[in-house]
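What you see is part of a larger complex, with each chain still in position.
Just so it is clear, A and B label the chains in written order, and each chain counts residues from 1 on its own.
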Amino acid sequence: MKRIAVLTSGGDAPGMNAAIRAIVRKGIYEGFEVYGINYGYAGLVAGDIRRLSAEDVGDIVGRGGTCLYSARYPEFANREGQEKGIEQLKKFGIEGLVVIGGDGSYQGAVALTKLGFPTVGVPGTIDNDIPGTDYTIGFDTAINTVLESIDRLRDTASSHMRTFIVEVMGRNAGDIALWTGIGTGAEQIIIPEHGFHLDEIGEAIKEGRKNGKKHTIIVLAEGVMTGAELKEELCQFDPESDTRVTVLGHVQRGGAPTARDRVLASRFGAKAIDLLKEDIGGVCVGIRNGEIIYNDIVDTLENGKHVPNLDLYTLNKEISF
Amino acid sequence: MKRIAVLTSGGDAPGMNAAIRAIVRKGIYEGFEVYGINYGYAGLVAGDIRRLSAEDVGDIVGRGGTCLYSARYPEFANREGQEKGIEQLKKFGIEGLVVIGGDGSYQGAVALTKLGFPTVGVPGTIDNDIPGTDYTIGFDTAINTVLESIDRLRDTASSHMRTFIVEVMGRNAGDIALWTGIGTGAEQIIIPEHGFHLDEIGEAIKEGRKNGKKHTIIVLAEGVMTGAELKEELCQFDPESDTRVTVLGHVQRGGAPTARDRVLASRFGAKAIDLLKEDIGGVCVGIRNGEIIYNDIVDTLENGKHVPNLDLYTLNKEISF
C-alpha cells in the first residue's frame, strides 16, 4: 500500500481535526502518501480528493469541526454509489481508506470492505453511541460544553428558585445526559436506557422546593422526548412550579476540543495507520478499558451495542438529593 | 442617613453580585450600616432582610446570578404593597434603598420615590434596554456568551455548509444581536429597530451559497420573531437550504461576569452610595460616553428611550458579504 485517504462523514465532532492530523502525519511518517477527501462519501463519489502534506494539517489540532468538511449522503447506501467511490479511489491510486464518523459512516465503511476495499473506521461523534469503543471522538468536548451551559443556567436558576429542563443531545444514547447530570449535580437525569416515573420526579421537585432547594435541574436525553413535552407532562403534577426549558442544540457539536479528545483522536488516527501498514482493513478502532483496540467492523456493527455505564445512574440517585 | 439596603429584582444578570459587593463595601466605608433584602420586592414586603458585613460579600465579585436572589413581583405595582414595603424598611430603621434591576425594577423604585422614600436605581439586565445609560450590568457578559456559542455553531456550520438562525435575547432591544452579529461576522442581523426584507435575505443566502460561502449565520433578536418563524418564512424563498435554528435561551443570563461588567457594576454600586451619602434619591445611575452619571428616575422612565448604535447595523452590511 502506497497511497491512502481519509474522509469525515456524518455529524462533525470536535477532535476530528486532531484525528485527521494524526492520520496525515503518521501516514507520512510511515511512508504513505496521504489524500484528503472533502465532504465525506459525497466527495468520494464526486472525486473531490487532494494530496495532503504535513504542513496542510499544521495548527488544526485545536480546531473544532472538520477541515475536510462533512456531509450526509444517503445515496452511498446503494451499490452504484459504492462502486463509483471505489473507482475514484483507484483513479487516484489510493489503496486504503480511513473513515472518521458515526455509525452511519461505518455503514459506508462496511460496504467498501465487503467490496474488497481496505477500510478502517474511526469513531467520531459527540453522542458516544458507537459499538466497539468506550469513548468516541467529541464526547468529552460535548460534555464539557453542556456542563458549562448548565453551570450558567444554575446561576439564574438559583437566583429565581426555578426548575430547568435541559434537553441534551445523544440520539438514542444517554451518555451525555448521564455524565453532565452527575457533573452538574442535576437533581434528575432522564435517559432512554433506564425507566422513570413522572410522578416520582414531580413529587421530588415539590419536596425539594418545600425543603428550601434553590433550584431543580433536570437533564433530559433527547432520545426520550423533547424538553417541551416533558415540561407539559410535569406541569400536570406541579402546576405552580416555574419551569423553563433549554434546548442546547448544535452548540454541543462545536468548540475547541478538550485535551482528552485531542489525545484520543491522535491515538485513534495513529492506530488506523498502523493497521493499514499491516494491510488490515475491514476494522474499526476503539478504546476499551484504557487500551487502544480494533475490531472487525462488520461484526461490530451487527452484534455490538453501546451501553452507557448505568452505575452512574444509580450514583446520581444517591448523591443528588 | 445611617442605614441603607439593597435588593435585586427582575431577571438576574452577571455582575449583579459585583454591584452588591461594591454597595456593601463602599457603604460600610462611608459609615453606613448596609442591609440586604432577599428576593427583590417580594422579600421587601415580607421583611426578608438581614445585615450584611464586608465579609459577607467576599469572593462574590466573580460569581454569576445574585446572592440576594431575585423575583418578579407584579403585586408591587399596587399602592398597598409599596406601603407595606416602606413599613418594613422603617421597621429596620433603613432610610435609603438601592434597587438593581431592569425597567420593571425601576417602576418599583419610582413608586417608592413618589412615596418619599430615597431610592437609587442601578441598571442591571443583559438586554441593555434601560434608558439613561449606554450600558447595563450583564450586557457585556451576555454578548460574550453568545459570541462563544456562535463560534461553536460556526464550526459545525462550516463543516456542513449550513445556514444557522441563532435567536438571541434582548426583549425589544437589538443590542445583543447587533454586537454579536458583528463580533461573529454574521451574514445577517435582524433587529426590531431596523426594517428588513425577507426576500433580500433569502437572495443573499442563495447568492452566498453559489459563491462558495461555507455557511450563513443569521443572528435574530427575539423581539422580531422566533427563530422557528423565521425559518419557516425563509424556507419559502430557499426550500433547498439546510437551515437550523438555535435558541440560546437562559444560558445567556448566567456565567462569571466579564472584566467590563465587574468594573462597571463596581462603579455603579459606588456611585449609588455617593448619591445616598448626599441624600440624593429618586435617581438612577448610568454610564454615558464613558462617564458615570445619574438622572432623575421618574423622568428617565417617562421620557428616556434606549436606542442601539445603528451605525453598527450599517457597518455589518459593509463587511459581512
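We adopt the following convention: contacts are C-beta pairs under 8 Å (C-beta built on N, C-alpha and C of every residue); 3 or more make two chains touch, one makes a residue touch a chain.
Everything numeric in this text was worked out from a predicted model, so none of it was measured.
Visitor: Can you report how many copies the full complex contains, not just the 2 shown in place?
Guide: 4
The rule we apply is simple: only the chains that are shown with their structure count from here on.
Visitor: If I superpose the C-alpha trace of chain A onto chain B, what rotation angle comes out, expressed in steps of 5 degrees from 0 to 180?
Guide: For the C-alpha superposition of chain A onto chain B, the angle is 180 degrees.
Visitor: I'd like the Å distance between the centres of chain A and chain B, where a centre is the mean of that chain's Cα atoms.
Guide: 35
Visitor: Would you mind writing out the residues of chain A in touch with chain B in their complex?
Guide: 8, 11-12, 14, 63-66, 69-71, 145, 149, 151-156, 158-161, 164, 214, 244-251, 253-255
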